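Data block below; observations after.
All protein chains but one are shown in place.
Should a chain be cited, it is by its letter among A and B, assigned in written order, with residues numbered from 1 in that chain.
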Amino acid sequence: MTALATVDSKVRTTRNKQIALAVLFLALLIMPLGTQVADQTWVTNSRLFQFTQMFMLIALASNWNLTGGFIGYVDFGHAVFFGLGAYATGVMMTNQHSIQWPFWPAVIVGAIVAAIFAVMIGFPTLRLKGPYFSIAMLGTFVAMREIVRVSKPVTGGGVGLTLPPYLNRALFYYLTLGLAAAIITFAWWIRRSEFGSSLIAIREDEVGAEMRGINTTLHKITIFVMAGFLTGIVGGIWAYQNTFIDPDIVFVDSRTIDLVMMTMLGGLGTVAGPVVGAAAIYWLRDVVWAAFFDWHLMIQGSLLIAIVLFVPSGLVGLFRRDGSGTSLQRLWGRWLAKQGDEPIEADMGNDAPTDQGTQP
Amino acid sequence: MDQFLQALINGVMLGAFYAAMMLGFSVIWGVMGVINLAHGEFIMLGAYTTWVLNKDFGWEPFYAIVLVFPLLFIVGYIVQRVLINRVVDQPILVSLLVTFGLSIMIANAVKLAYSADPRLTDTRFGGVWNVGNVTIPVTKTIILGLALVIMASLWAFLNGTRTGKAIRAAAQNKQAARIVGIDINKIYALTFGICIAITGVAGTMISPTLAVHPFMGAPLTLRAFAITALAGLGSIPGALMGGMLLGIVESMIGIYVDRIGTNLAIVAAFVLLVVVLVTRPQGLFGGLRPIEQAEQL
Partner (left out) sequence: MTTDTAPLLEGRGVTKRFGGLVAVNSIDFLVYPGEIVGLIGPNGSGKTTLLDCLSRVQPIDEGRVFFNGTEITKLKPHKVAHLGMSRTFQVIRVYRKLTVLENMLVSRQWRGESLLSQLRPSHRDNETRARQLIDFLTLDHLIDSPAGNLSGGQRRLLELGMAMMPAPELILLDEAASGVNPTLVETIKDRIRALNTDEGVSFLVVEHDMRFVSDMCNRVYVLNFGEKLAEGTPAEVIENEAVIEAYFGA
């Protein structure tokens, strides 16, 4: 195979991928029109609702990946920004002391509140390494739940807030679809940029990156705040759609677990990973486990364990190609080898030579 | 003044409990490099076991320790061999995620079995002592005593017995310990088993006073983390100091901040955690080994 042919086929597959994505997006765009079509039962308002929830999960997972995947700071409490966005939006819209704001400005306020908090909490926590950062953020999440609960005059406390109802499934559908698409595009763009490669450098070796001229603090805070802001928007939208919020349903533990799990299932650090993971988890949960409702969190827990132990590079990693074929093919090859059947492999996995001295 | 004294006494008793409660977490981290986010769930398991023994068999909760200790030891041993052993050599994030998943599984399994209704056990050691204007509940005094016994026993075990010393050696340097002939796998399983056993006993101890429900674990795990950061990995004196500090702070907030004090207690734990991590990540005491700078993902 000549070099030219390889380039050609690469270009063709990218072109094919782009066409497939475009078709998918178009299909999603016109789907709501299906509710007007009689004689079909698949596209219903509740189906639109389902998809809306899924788009929100995709948006959230992609946001989480900005810190978890791009700079390698695994945030166990990221849902705190969701909660702040939800509550700030809710507070503005149910303002008991003066005028009530309409949705659009309220959700912007929500996002800004989340972003400001990201700045405040980012400076101390982003100085922490690995697991300490994770736990500090988990603690932030848990603490914020209680802070919201006790701030009754502002947040309505444990009783909760009821937002003005607005039932328009199609609107929320398009809103979340647009948001998810925008965030995915944003992530993809960042990944390709110089800013993005600096982020990856920070993930791979933060001290080395700092030594080589990357202002790690500035980079980390920036991406952290961006992720917080965007997550706040999702929170605001969710609050409006849900109409009712209280500390326990907003700051529910599973929400913050979900983010970690979806992205890890899909593939940490990739752009497609969170999307694939979120969609997979959502459908698994909604469709397959609807039958086993009581068990679904248990299954989620065991799924997390399984993913971490057996599929650490995620679903995307399984299908990713590099010199010696996809990971699946390599795994298969290794299994065959163990059975005594030696396949010809140019590169038996990237087992880099054990190098004691590369990372301290 | 009386209020202050009351808060102080409460804090000391609470603190001693916290210290005993988090020892298992701290030692596992120190010896195996595993952060056990399912820590609170093992406390919960001990508490539920006690409740079952109390309600269905009429046992006095504190006596249940006799059964809870070996039972949770076995549970811990099995969990380590089956699951935890796979992650000891991996980056610490992996242990975080795996134990996180485990915590979800355990909590929800218990919820399925016993529902989420909060429970309490009935102990015959009720009543209070009145010393001046301060009330000292008998139950909490027993908890204090048991906590001290646990700490002393663990200290004696780790420093006085051959197995204990092997455990400490493994914490310092796994390779060297192997060379000297120590069976690391067995040490790990033993350590984990003992730590989970102690943790379960903490659940027993607290079952008469703290509402037992499937999700009681998470706030306790957070506290364990905070105190470990303060105390140093596996340090028993550190645990006592750190536990006391947290206990007293929480108690003060609870008494002096009207109505919302108890909710803010968890915020106190979290603030303490962040402050310690940011200012002095190596903790106040040495412990089994320092938290390494390079303990990255």
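Here, contacts are C-beta pairs under 8 Å (C-beta built on N, C-alpha and C of every residue); 3 or more make two chains touch, one makes a residue touch a chain.
Just so you know, these numbers come straight off a predicted model, no measurement behind them.
Trainee: Please provide the labels of all shown chains that the missing chain touches.
Mentor: The omitted chain makes contact with A across the full complex.
Trainee: Which candidate, A:20, A:159, A:211 or A:249, sits in contact with the chain we can't see?
Mentor: Here the residue in touch with the unshown chain is A:211.
Trainee: For the chain not shown, which residue from A:28, A:116, A:182 or A:200 touches it across the whole complex?
Mentor: The one listed residue touching the chain not shown is A:200.
Trainee: In terms of residues, what is the contact footprint of the unshown chain on subunit A?
Mentor: 189-190, 192-195, 197-198, 200-201, 204-205, 207-216, 218-219, 222, 350, 352-353, 355, 357-360
Definition applied: only the chains that are shown with their structure count from here on.
Trainee: So what's the Cα centroid distance for subunit A and subunit B, whole Å?
Mentor: Subunit A and subunit B have C-alpha centres separated by 33 Å.
Trainee: Given the complex with subunit A, which residues does subunit B contribute to the contact?
Mentor: Interface residues on subunit B, with respect to subunit A: 35, 83, 86-87, 91-94, 96-98, 100-105, 107-109, 112, 215, 218-219, 222, 225-226, 229, 260, 263-264, 266-267, 269-271, 273-274, 277-278, 281, 293-297.
Trainee: Hey, which residues of subunit A end up touching subunit B in the complex?
Mentor: 72, 74, 76, 124-125, 127-132, 134-136, 138-140, 142-143, 146-147, 149-150, 253, 257, 260, 264, 294-295, 297-298, 300-305, 308-309, 312, 359-360
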